[in-house]
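Every protein chain except one is present and positioned as in the full complex.
Up next is chain A:
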């Protein structure tokens, strides 16, 4: 990867990033249909960098209350994700990003929280894309965000996205297939009551105002019958359900399967499993889960 460090003056406002994203998606889409746009390339690009990021304690408290965390001075890993997200989005909406950003599907997320990040810490945020690779229904890419405090990497998040129907130029070995085992619903430990405004409320604290989460009308434009919950909101709820048992250093993973159409009251199981916790959320009677994941202490 060519580490071309691009300095951003600050964490970009997501509203403008989304606006640019819509424009560039539209432009690329049109160009692709006309056969003029380059097919997505695998590999290197820019590393976006924003230094000196401070945590807004009020926003943190609102986030913690929404996802069910106590308003501790230690940032939940999902809140760090929310801080880094606009930088990752800016990367996706930059002209040389290989895939059309809007309408990309968030497949999975892997966060390594190697040390607690606290209110008052000064965060150094970097984001880059890596590993553009084929998927059975398109092309996937990893967006890596990394946070340093006092020079040490304290948080690394890898978000894997899928651009449906987009074929990468290089497809060594053909499209990967990720057949899942048949889903057997476990014994639930609880249920989430997700109101119709869940997406709007999470958008307010996370800044992620992707229209598919905000209203049924906007979601329909992207092929969903109703607004869908932010995947990272549901994963954050699961992380909160694990609670303080996770410690300050942990690995938090999630794989998103079926979207949560709002309103919804999915069953959840968050339970000890091995050295850590495993979690699943599903709609009773459904053939598959909404999401599955783990929270494991980092040793």
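Keep in mind that, in the parts below, contacts are C-beta pairs under 8 Å (C-beta built on N, C-alpha and C of every residue); 3 or more make two chains touch, one makes a residue touch a chain; residues count from 1.
Just so we're on the same page, contacts and distances are computed from a predicted model.
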Among "Fe-S cluster assembly ATPase SufC", "sn-glycerol-3-phosphate transport system permease protein UgpE", "Protein translocase subunit SecD" or "Acetyl-CoA C-acetyltransferase", the UniProt name of the subunit that does not appear here: "Acetyl-CoA C-acetyltransferase"
Per the touch definition above, residue among A:13, A:71, A:195 or A:221 touching the missing chain: A:71
Residue in contact with the excluded chain [from A:51, A:165, A:190 or A:243]: A:243
Missing-partner contacts on chain A, residue numbers: 57-58, 61-62, 64-65, 69-73, 119-120, 243-245, 247
